[in-house]
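The other protein chains are all here in position, but one chain of the complex has been omitted.
We just call them A and B in the order they show up, numbering each chain from 1.
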Amino acid sequence: MIIDQDKKNMRDTDVLFALILMVASIALIIYSLVISFEAMRVTDCAFYIAPGLPTLLIGFFLLVSAMILLVTARRQGGDLRWLSPKKFLVKFKSKEFWNTVIVFGYLFLYMIVLWERTPLLGIHIPFWLATFIFLNLMMLTFKATKFLNIIIISGITTFLVDFFFRTLARIPLP
Amino acid sequence: MKLRKKTLMTFLTVILLICVMGMAVAAKPYPNKNIFVYIFSSQGGGTDTWVRHLSALMERDLGVNIVCNNLPGANGGNGGMKVWNAPHDGYTVLGASETSMFFGVNDVAPTADQWNFFIAGGSPGVIAVHAKSPYQTIEDLVEAARKHPNQIKISDSGRGKLWNIKAIQLGSAVGVKFQHIPYNGSGPAITALLSREVDAVSCSAGEVIEYVRSGMLRPLVMTEVNGLDFENFGYVKPATDYYPSLKNGYSNLFQWLGFMMPADVPEEVVAAFGRAFEKALQDPKTDQFVKTQSSKKIGLWGAEAKKLASKMESVASWMSYELGLAKKTPTELGIAPLE
Partner (left out) sequence: MSLLQSFLQISSDFLASSVSFFTLGNLVMMFAAVMVGITFGVLPGLSATIGIALFTGLTYGYSFEKALIILLGVYVGAIYGGSITAILINIPGTGSAAATCLDGYPLAMKGESSNANILARISSFIGTIFGMLIFLFLTPLMTKLALEFTSPEIFWLAIFGILICGSISAPDLPIKGWIAGLIGLLMGMVGQEDIQGWERLTFGVSNLITGIPFVPMTIAFFGIPQIVKSMRSAQFKIEAKKDRVTINIWSLIKKNFFNILRWGTIGIGIGAVPGVGENIAAWVAYDDAKRRHKRKQEFGTGVYEGVMAPETANNAAIGGAIIPLVSLGIPGSPPAAMLLGALMLHGIRPGPLLSIEHPQIIPQFAALLLWASVFLFICGLIITKPMVSILKVSQKILIPIIAVLCVVGVYAYNNNPFHLLLVFVFGVLGYFLNKMEYSSAPLILGLILGNLADSSFRRALFLHHGNLWYLINRPLSFIFFAACVLTILSQTKVMHHVKKMFVKK
């Protein structure tokens, strides 16, 4: 039987994800029971209105679904042998992987580090500066256009966004 | 490499610019720039409507823009902490209600002794039934609950919220057990009564006034120490007339809406804000507003408001503790029980 590589990769990850889901749903079931009995003890309520009932049901169905996923993926040739350092090295070398990491990294920098009072830098960076830096970094890294154009585009965008949201829509941007 | 040099230069210029702009703020008396009000509940609610109304009037008096924004969540704690973490200079104000009395026990923001209060007004509480309901007086309802404990259903805006506590106080004062059905806000709680899913509702008079006027609902009793005249219905007696033991609980816990500022805001700032607040309350537009809201003005700020708040916080905190909802016990917070 011929299975194409993409599908094989998909089933491999499915196996891993199914296992993670199963562990998570078992933890969820235990958690639901704990909070339900805690709530029943404190507020003296019946089980049918305990806060853990719906999460218990979700946990149960999630467990069943994860099992089905595991069985299906196994039948279609998924396994966990791909979790070897060698295969990871190949992945690390691919450009796509690094691009993904960089985009997430910039988003993290913009959304978490530069926004509001930054816990890491300890100083307050105004919104427009953070936006300006983010736009420049993103466009420079991916070589969107000429350097000067990038600065101009970033500047105009920053100004427009700041003007629209802060001045027109009266949103208190940091 | 050229690229890097250019980038560096740009950023340096930009940073220099900020510094210059930062120094340009002149020192004029309060208020010399826009005031930000964070409303700790979502758009369209009672707190939101009141705060936006008052802000619009105070804006003219103070001569600066008052920008209202909603920051709901965490039982009001999100808005509370936003204001608390901002500079305590009176330019960041909290739009709040009596829910802030639970800040301490819910462990979301500082307790009442750390705040200044500007209590504008509120709507009195009421217990109402459907027009087709067999219960004509509050005594009928209590009698029914005595005969069938845990069967008479009273809807409210959520467990541990003001109207829930008012209904519980009533039940425990007369020694009967109602079944308290929580809804996600007063609107759904009233809707549940209109569709006769429940037997009665505990909410504010302002929220049921239109249904009473149209004859769809019948108010039984005010969950307050004072009665209220309903249009198209007549006078409704307070619960304390029937059950005097409720006096202490009810007189110290009622709905209020208004503003809050941290307690260590400079005095002259508090005074300037307070004067504008008072003027806004005396405006004829406010009279009209209070009438459509079917509320009453309270109009307290300064020491009086603080005294009231600390009393109310005590009642609210201990009640929340008894319901098993408190994350921090009142004793831990140093809140003594009233009496």
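Simple rule for what comes next: a residue touches a chain if its C-beta (ideal position, glycine included) is under 8 Å from a C-beta of that chain, and two chains touch if they have at least 3 such contacts.
Remember, it's a predicted structure, so these values are computed and weren't measured experimentally.
In the whole complex the chain that is left out makes contact with A, B.
Touch with the chain omitted from the figure is made, among A:P51, A:P126 or A:G155, by A:P51. Where chain B meets the chain that is not shown, the touching residues are 38, 42-45, 48-49, 52-53, 55-56, 68-75, 77-78, 82, 107-108, 153, 158-160, 179, 181-184, 187-188, 190-192, 194-195, 197-198, 209-211, 213-214, 216, 288-289, 292-293, 325.
For chain A, the residues touching the chain absent from view are 10, 13-14, 17, 21, 28, 31, 35, 39, 43, 45-46, 48-55, 58, 61-62, 65-66, 68-69, 72, 96, 99-100, 103-104, 107-108, 110-112, 115-116, 131, 134-135, 138-139, 142-145, 153, 157, 161, 165, 169-174.
Convention: only the chains that are shown with their structure count from here on.
Distance between chain centres (mean CA atoms), chain A to chain B: 37 Å.
Chain contact summary for the complex, chain B toward chain A: residues 3, 6-7, 10-11, 14, 18, 36, 67, 69, 85, 323-324. If you check the complex, the residues on chain A that touch chain B are 42-43, 117, 126, 129, 132-133, 136, 140, 147, 151, 170-172.
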